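A single protein chain has been omitted from the complex, and every remaining protein chain is retained in its original position.
So, chain A:
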Amino acid sequence: ELDDKFEVLVSVKDPEKIGEVYEKHCAFQTTLPMFRNKTFTVRRRFSDFLGLYEKLSEKHGPNGFIVPPPPEKSILGMTKVKVGKEDSSSADFVERRRGALERYLQRVVNHPSLIQDPDVREFLEREEWFEEKLQEVESADQQFRKLHALVESLVIHRKELSLNTASFAKSTAMLGSAEDNTALSRALSQLAEVEDKMEQLHQDQAANDTFSFAELIADYIRLLGAVRGSFDHRMKVWQRWQDAQAMLQKKRETEAKLLWANKPDKLQLAKEEIAEWEAKVTQYERDFERVSATVRKEVVRFEKEKTKNFKRQIIKYLESLLQSQQQLIKYWEAFLPEAKAIA
């Protein structure tokens, strides 16, 4: 049951050893709408908790916020656990640390400002963030394709208008030359000239539509493909890590079998292989963390650039639109006296 006092309920489970590293399984329950799911979990290492504190205190400390501190590093306590010393003091240590981390995290998520911090969000919801972003990329792709099709349609109609205008100009010129009333004939000829000029304006506007918009949207459809590519690459790196963990597990099972079968010569090889795969697991996990962080930064940068680029283009588009309208005004103002002069 969700405690009334807490909008996000945190529980940190006992650590699990994955490779060389202990990961805490953190579970969360929340009713806050800003989170994608009502319950979610994430696995975090102790160093992640410390890293979170460092980022938060750097960002919010200077503004006077009281940033809750995490439990301290204790090398002695941790070493006892790693070595596998099964005594009450190491069990105590594990429980004290677990509780401390749980309370630390609970304090952070209870803080109304800190819960909004993107680093906190990422700490809590890492995979959710990537899933959500990927979905956004998919739907943006769909929307941009639709927009592109619509702009292309607009361009086609403008070109059609250009042709229609030229056609009308011709027919007006013919009407003007067939007309025997002098002033009307003159006005119709002037009209034909105005329409010819408008044909050019429509063509220019079609070009504006194409180059200010259609091309930009097409670029972004391709860019979104590249974004998807980076997400795919991150997944590959994750898979490599998972595969290495599976391999490490197999090697450990092999070692256990050899111990039981009492084959000391093969045992040495098995131990070497375990060391090799433990190193790989550590390396691949670091790679995954690194690639994840990079993808995240890149996506944020992409989104900022996207807004900037669209803004720049719409300004260019509007400037061109304005030029067209102002030109149009000149043409109409020149024609009006001609029309009035028809007696």
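The definition used in the following text is that contacts are C-beta pairs under 8 Å (C-beta built on N, C-alpha and C of every residue); 3 or more make two chains touch, one makes a residue touch a chain; residues count from 1.
Here, contacts and distances are computed from a predicted model.
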The complex's invisible chain, by UniProt name, from "AP complex subunit sigma", "Mediator of RNA polymerase II transcription subunit 7", "PX domain-containing protein" or "Histidine-containing phosphotransfer protein": "PX domain-containing protein"
Given A:Phe168, A:Phe211 or A:Phe231, the one touching the chain that is not displayed: A:Phe168
Touching residue (missing chain; options A:Leu101, A:Leu114 or A:Ala187): A:Ala187
Per the touch definition above, residue among A:Arg96, A:Lys146, A:His233 or A:Arg286 touching the missing chain: A:Lys146
Residues in chain A touching the chain absent from view: 34, 116, 136, 140, 143, 146-147, 150-151, 153-154, 157-158, 160-161, 164-165, 167-168, 170-172, 174-175, 178-181, 183-184, 187, 191, 300, 303-304, 306-308, 310-311, 314-315, 317-319, 321-322, 325-326, 328-329, 332-333, 335-336, 339-340, 342-343
